[in-house]
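All protein chains but one are shown at their positions in the complex.
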Amino acid sequence: MARYILQRVITMLVVAWVVVTLTFFMMKALPGGPFASEKKLPEAILKNIERRYKLDRPIMEQYFDYLKNVVVWDLGPSFKYEGRTVNDVINKGFSVSAKLGGLSILVSLLLGVPIGVIAAMRHNGLIDRTVSGLAMLTAAAPSFVISGLLQYFLAFKLKWFPPATWGTPKHMILPILALCSFSLAWLIKLTRSSMLEVTSQDYVRTARAKGIPEFWVIFRHMLRNALVPVIASVAPLTAGVLVGSFIIEFIFAIPGIGREFVISIQNRDYTVTLGMTVFYGFLLTGFTLVGDILTAFVDPRVRLDKEG
Amino acid sequence: MAAAERITTPPISFLKDAWRRFKANPMALLGLAVLVFFVLAAFLGPYIANHSYSDQSVILHDKPPSGEYWFGTDALGRDLFVRVLMGGRISLAVAVYAGLLQLAVGVAYGAIAGLRGGRIDNFMMRIVDIMDTIPLTIYVILLAVLLKPGLTSIFLAIGMVYWTGMARLVRASVLALKEQEFMLAARALGANRSRLVFRHLVPNAMAPIIVELTFSIPRAIFTESFLSFIGLGVSAPMASWGVLASEGFLGLRSYPWELAFPAAAIILTTLAFNFVGDGLRDALDPKLRR
Partner (left out) sequence: MRRFLAGFLAVSMLAAVGCSTKKNEQTPAPSTPAPKKEQVIRMNIGTDPKTLDPAVSTGVPEANVQLALFEGLMRLDKDGKPVPGMAASYEVKDNGLTYVFKLRDAKWSNGDAVTAEDFVYAWKRAVDPMLASEYAYQLYYIKGAEKANTIPMNELEADGKTEKVGADKKPIARKAEDIKKDWDAAAAQIGVKALDAKTLEVKLEAPTPYFLSLTAFHTLYPVHKKSVESAPQDWHRKPETLIGNGPFKMTAWTPKDKVIAVKNPNYYDAAAVKLDKIEFYLIDSEATATQMFEAGQLDIVESGVNNAELDRLKKEKANELKILPDLGLYYYRFNTTVAPMNDVKVRKALTYAIDRKLIVENVTKGGQKPAMSEVPNGIPDVTGDFRTNGKDFFTDNNVAEAKKLLAEAGFPDGKGFPKFTIMYNTSEGHKRIAEAIQEMWKKNLGVNVDLENVEWQVYLDRQQNLDYQISRAGWIGDYIDPMTFTDMWVTKGGNNQTGYSNPKYDALIETAKKASDPAVRMKAMHDSEQMLMDDMPILPIYHYVRVRLVSTKVKGWSEPLTSGMNLREASVE
């Protein structure tokens, strides 16, 4: 087990390093440097700025400097917002997005898995059909449509919740609902189909034949195996939530990181874009690692399978 | 007697069998019907409609559905019905182009990795892993911002980035099929590599590929609507469903139909593709073959 974890950590570091390198050189290769849009800055000032940001050094030196800085987690200054650093931007934004995203995933898991299990157990019954149908419906609507509808009905017409911004728990409900609509539906579907697949397995039939109560059958035998794909998908789910949060953050005026990211691309604020990509990279490899370890705990076959 | 030993049921080909199973699935059929209807409506509809998608009667802006304007009008007095139909052309075209691009890149990549195996396979898959580390939508946004906004850039961006799922799938299939007896036989008969790939591997891997393709289309439609929402959509007066929906979003509380119709189009199409995909998956799954 320990060897497996070590293996995965090393892979993660390698992947992270590749991501940093790729993104760095990609940014450098993009047309229009960071100050291309400044109004005809006199050359002397450009030189000044380049000197300040060390942009006049040879590119490999810049690269290693950047790597060194990444290790100590200094992602540089923002070029568009004078006086702000990328770390600042990420920290402020992430604490908000993490809450939004984390709670969404939690809600999706806490609701999605039990509902999926029930639907599977009542395969093709009324509950199953309704639940699957609703899940499909919500998953089929783009997030801004769902956000718009939530705002319209629950905030505007019924006035139960504030329509936007962030702060109190009341402000969190609508954005979380909007954000978890897709992942909730997806988890329900996944759990359901996974349970269905497991339910026809031999060992389950054996357990039932032995007379074990259904609840134990589910809990001790089926869930463990059925949840493998669910756990494995938490990482990509998080990824989806992080990115999908952009529109939610825009519509609900939430000062999160998703919006910052897209705006930084539009603003050509390269350091911010670069820093965030690196950040996402680390975050997601971390999540994948956690997901893999959890899966390894749950499913011994995985540990023994060296093939990635 | 000899007659009693004959097998009474006639042999059924795989495809016919699959189609039979597909037909038995009511939701899948419904999905297929909806899709066919939408495609026909999108391509033929504008010819029979009263107005063109770009004709503006600015004075008649934001009118609710009526006999003259079945879906009402938009902010510039254009007929929303025709615009939704035209939007269907764009959205479906984007989705299909993107799907085909993913298909081409993904299949080639996955087949090569699976066939070659060993170090090359390892290396190629590491690259896929790395690409997958970053949410792909980020790449799509980056690309769309860099390329000129418009139809081509959108489907290029989506297609060039989302092929990793297809690649993994094809590779897994190839790995599994590689060792099967028919492959052994083909190789023994002296088939060269491309023949192996195209005449033997791919047709057998077709099932999961088709299913994956069917699911990638609604994903592309979603991504396209997402891009439109942040201003990276096709340029006016052309409009995709995503563009129409984001335009309608602004006036949600005053003119809800401007959002409702394009959104309904997206939802129904996505559902339809999902049902068809589910149906295909069940129909083409050899394990279920009875």
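Which chain is which? They are A and B, in the order written, and residues in each are numbered from 1.
Keep in mind that, in the parts below, a residue touches a chain if its C-beta (ideal position, glycine included) is under 8 Å from a C-beta of that chain, and two chains touch if they have at least 3 such contacts.
Quick caveat, the model's predicted, so the values are computed rather than measured.
Q: Of the residues B:108, B:127, B:191 or B:252, I need the one that contacts the missing chain.
A: B:252
Q: With the full complex in mind, choose from B:15, B:36 or B:58 the residue touching the hidden chain.
A: That would be B:58, which touches the missing chain.
Q: Suppose we count only contacts with the excluded chain; which residues of chain A make the list?
A: Interface residues of chain A facing the absent chain: 32, 36-48, 80-84, 89, 92-93, 107, 110-111, 114, 118, 121, 151, 155-156, 159, 162-166, 168-170, 172-173, 213-215, 218, 250-253, 255-256, 259-260, 266-268.
Q: For chain B, which positions touch the chain that isn't shown here?
A: Residues of chain B in contact with the hidden chain: 54-56, 58-59, 61-62, 75-77, 145, 148-149, 231, 235-237, 247, 249-255.
In this section, only the chains that are shown with their structure count from here on.
Q: In whole angstrom, what separates the CA-based centres of chain A and chain B?
A: Chain centres of chain A and chain B, defined by C-alpha means, are spaced 24 Å apart.
Q: Considering only the defined contacts, which chain A positions touch chain B in the complex?
A: 15, 18-19, 22, 30, 136-137, 139-145, 148, 151-152, 156, 236, 239-240, 242-243, 246-247, 250, 261-262, 265-266, 273, 277, 280-281, 284-285, 288, 308
Q: Using the touch definition from the top, list the residues of chain B that touch chain A in their complex.
A: Those in contact with chain A are residues 122, 125-126, 129-130, 132-135, 137-138, 141-142, 145-146, 218, 222, 225-226, 229-230, 242, 245-246, 249, 252-253, 256, 259, 263, 266-268, 270-271, 274.
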